[in-house]
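Note that one protein chain of the assembly has been removed; the remaining protein chains are unaltered in position.
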Amino acid sequence: MNTAAVMTALGCIELQQRPMPQAATGAAIVKVHAVGVCGSDTTYYRHGRIGDWVVEGDIILGHEAAGEVVEVGDGVTEIEVGDRVAIEPGTPCRQCTQCQAGRYHLCPDLVFLATPPYDGALVQYIALDARTLFPIPDIMTYEQAAMVEPLSVGLWGCQRAALRPGDDVLVTGAGPVGILAAQAARALGARTVTISDVAPFRLEFARALGITVEGVSSPPQERFDVLLECSGAPGVLATGMDRLREAGRAAMIGLPKESVELPVSFLNKNEVSLALVNRYQNTWPLGISLIASGRVSVDDLQTHSFSLEDTATALEIGACDRRSLKAIIYPQDVRGTAVRTDY
Amino acid sequence: MNTAAVMTALGCIELQQRPMPQAATGAAIVKVHAVGVCGSDTTYYRHGRIGDWVVEGDIILGHEAAGEVVEVGDGVTEIEVGDRVAIEPGTPCRQCTQCQAGRYHLCPDLVFLATPPYDGALVQYIALDARTLFPIPDIMTYEQAAMVEPLSVGLWGCQRAALRPGDDVLVTGAGPVGILAAQAARALGARTVTISDVAPFRLEFARALGITVEGVSSPPQERFDVLLECSGAPGVLATGMDRLREAGRAAMIGLPKESVELPVSFLNKNEVSLALVNRYQNTWPLGISLIASGRVSVDDLQTHSFSLEDTATALEIGACDRRSLKAIIYPQDVRGTAVRTDY
Amino acid sequence: MNTAAVMTALGCIELQQRPMPQAATGAAIVKVHAVGVCGSDTTYYRHGRIGDWVVEGDIILGHEAAGEVVEVGDGVTEIEVGDRVAIEPGTPCRQCTQCQAGRYHLCPDLVFLATPPYDGALVQYIALDARTLFPIPDIMTYEQAAMVEPLSVGLWGCQRAALRPGDDVLVTGAGPVGILAAQAARALGARTVTISDVAPFRLEFARALGITVEGVSSPPQERFDVLLECSGAPGVLATGMDRLREAGRAAMIGLPKESVELPVSFLNKNEVSLALVNRYQNTWPLGISLIASGRVSVDDLQTHSFSLEDTATALEIGACDRRSLKAIIYPQDVRGTAVRTDY
Partner (left out) sequence: MNTAAVMTALGCIELQQRPMPQAATGAAIVKVHAVGVCGSDTTYYRHGRIGDWVVEGDIILGHEAAGEVVEVGDGVTEIEVGDRVAIEPGTPCRQCTQCQAGRYHLCPDLVFLATPPYDGALVQYIALDARTLFPIPDIMTYEQAAMVEPLSVGLWGCQRAALRPGDDVLVTGAGPVGILAAQAARALGARTVTISDVAPFRLEFARALGITVEGVSSPPQERFDVLLECSGAPGVLATGMDRLREAGRAAMIGLPKESVELPVSFLNKNEVSLALVNRYQNTWPLGISLIASGRVSVDDLQTHSFSLEDTATALEIGACDRRSLKAIIYPQDVRGTAVRTDY
């Protein structure tokens, strides 16, 4: 039995039985224990597409995942049965120019969980390239391991922004990605980290993590070295870049639906720069270390828990409940009432 | 007698006598021999402003200049009377955070020739901070020395774009700045340099310098590592960035009048980046070396020559004559008919 | 009354009265509350020289210092009377090529506390360039503020080694500098930090801070991305560099007395690199932030406390007591028995 939560049409999730996967050479079978719900999952569920990626036919969602290795194929040496692992959702071809250049995340043939036409991790057992599985220490929970994925977005965003020790950092948008990006910046040596949002609830959450917050009523005044744009809201990039100091650097993490207007004739005065961001690379070992050592705190981000049967509800939560941050689905708990558990 | 070409109103240039300047401590007096006309000179002449810089009252234009040192003040050790020099037009405060950080070009108190309220170099004798004067070798002409300024724009643009040895470079816009930026890219180790423009005349000029050209009838196909946007035309930045390879880097050298639209939701796929550019820093020694050694060729850029009396004509040439590239004004030739001379 | 601990001959410290300093333009008077003892202080005290720096005549030692601003000169705007400050011991000329290039720490005219011929901070009141004084938050003690100096050595060493997020770091030598360098590496995003030493006591100390330790009986096996050599012991650099992975980077923080032998014909295989290190630059704001936020822990480093009268004993402790890490001298406590106090 290998139960999967399958999206069969817009807004429709159905439990289905899938064959037990086989561990091919270099691959491993993971028993999936925790899957975080991402905004992209919700967007596919509600709209069926993100940019050029269009859902056609059935698809299994979910790409923030962790579980236990239950079988390994030939030639797998780095991991073994019984390992508890965080899953990096992208498998590159490892042959193309980008892969050979150390930029596997830009591989044109990247197979990425829950990105059409590829299925994701909302299933009990999944076969994955063993090199995308990273063992976690005993003290780390599966929920924490699943959070390595959104944390990776922040870690790589910091690198794209060429964050330097001592920088003052502004994060715009205090959703899960923004909060993790803010913590990532701090863990990489930012001197100060300020986060802005329009939702007081989110700012309170950030403040409790020791991050300086800035809301609609606190007029912005300072200047920053680095901007991590995590809101995706129109206009935020331009106003954020305008708040950068000379030689400031912005990374565009949140992706707006449309084009962005940049007042370059003004921004050039301070000679700022902008790096676009496409996911991440080589962040799992560090992400695991940061969470396991407590340098990044993720536990309180989990505001909701669901069994596999309740996947549809979990996907709606992200879109509708403004006080939600991160919902975790437990695929091994098919029909129960999931509660958060530290395995 | 110190004759200056003074802009007294929009579109009005008048020869006036100014007092002979005195060489204060750390300063030198330069007898100005050649001044290139830049698009910004023409814009001030015709419109009286560029962004926040507004001409109020009389102003002397011209900032691409070279001449001979005729007097030095106390404490000047690097240069001496008789030195032929290229002039860097900006004098920073050398005290502020930016100056101390190695970014003097972003000094908020930068005194820049021909940028309101500061007078420029269209005058026979000018006092300048000796540290902005760079001796040129005997084999170099004053006209070549004046070209170090627009070449500097290209050199610094290449650095802002993090040009790496072996990069394939696209330069958009084949005016003087674009042509010099293309040569700068080649001199810094670009593997290939392609330049695009709508004007066949300019493309022919570039082709003669060994640069690959691309016009409206040659459909663009390849992808590049680096984009140097030198046209300032609306939309060119976005289409240029779309032609970059994975991890490509763009520098915005030409400044459009308005905001620029960036289709970030598309550009992020290749994880490209954009650096805004504000003039240059520390480029004179290299610029002199590149021109003196023939690695950058500037002589043919000079399409027009004028005496000081004909400054107004020179300024109009840039705006009206589509076949002009660079006009040089000879301040020592007040009322003659200037011809290009190698001193 | 302005009592100073003056080194009058090798191994001789004498309390003397010095005039109260005046706050010149741009300067401030600091009432010194805490001064850490550094190995260089001990070396001057015992041997009278370090390399080309030779003590001639009387000198006041001490350069790891913190205190309270009691007077400010004209033109001082960033700090005010009553501010509690950490002191950066070097004052650059701010005029030379190095200063203007953003490398003030390499200024040939750097005035550095307790480096002959300049006096240091083991005095009750001292006049300093206000730009070398950095206010600390209320929650931070003077002892912690004094530790920003040795922490800065580690922070800058990490930057010289081009530490990148996720790197595995080896620190050789677990003295105060090594322990702070290890914590700096962790605070700047190292994935793992391992420290080695021959003294079990020091390793225990490091282990208590959560750093992986490696002693003489734990045979080294892994390979690292970054080496921070903090021992200064002969041969440690070469064996440390031999333990680096491909493209690994070493920074030489501890300075051996003599030349170092590098087996380049072997090291070149992995294409490693070595950066020499001369103090630090621009580290005080970050250092204060790291200590104040608890990201770097310094309190337990203080193993000894002394009044100003006991300066000689404090200087000997560093050389003779193998279980000492950091001694703090309290200049305001001239003849009492100092105990550690949180002001």
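To keep things simple, chains are lettered A, B and C as they appear, and every chain counts its residues starting from 1.
Note that in this section contacts are C-beta pairs under 8 Å (C-beta built on N, C-alpha and C of every residue); 3 or more make two chains touch, one makes a residue touch a chain.
Keep in mind that this is a model prediction, so the values were computed, not measured.
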Shown chains in contact with the undisplayed one are A, B, C
Of C:Ile79, C:Leu106 or C:Ala127, the residue that touches the missing chain is C:Leu106
Cross-chain touch to the chain not pictured, restricted to A:Gly11, A:Gly57 or A:Gly102, is A:Gly102
Of the candidates C:Glu80, C:Glu261 or C:Asp321, the residue in contact with the absent chain is C:Glu261
From C:Val272, C:Val296, C:Leu315 or C:Ile328, the answer for touching the chain not displayed is C:Val272
Even though one chain is not shown, chain C touches it at residues 51, 98, 101, 103, 105-106, 160, 237-238, 246-247, 252, 255-278
Logged for chain A, residues touching the omitted partner chain are 94-95, 99-104
Chain B residues touching the chain left out here are 155, 158-159, 164-166, 186-189, 191-192, 210, 282-283, 285-286, 289, 293, 295
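Rule of thumb we're sticking to: only the chains that are shown with their structure count from here on.
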Note: chain C sits from chain B at a C-alpha centroid distance in Å of 46
Distance in whole angstrom between the CA centres of chain A and chain C is 39
Chain C residues touching 2+ other chains are none
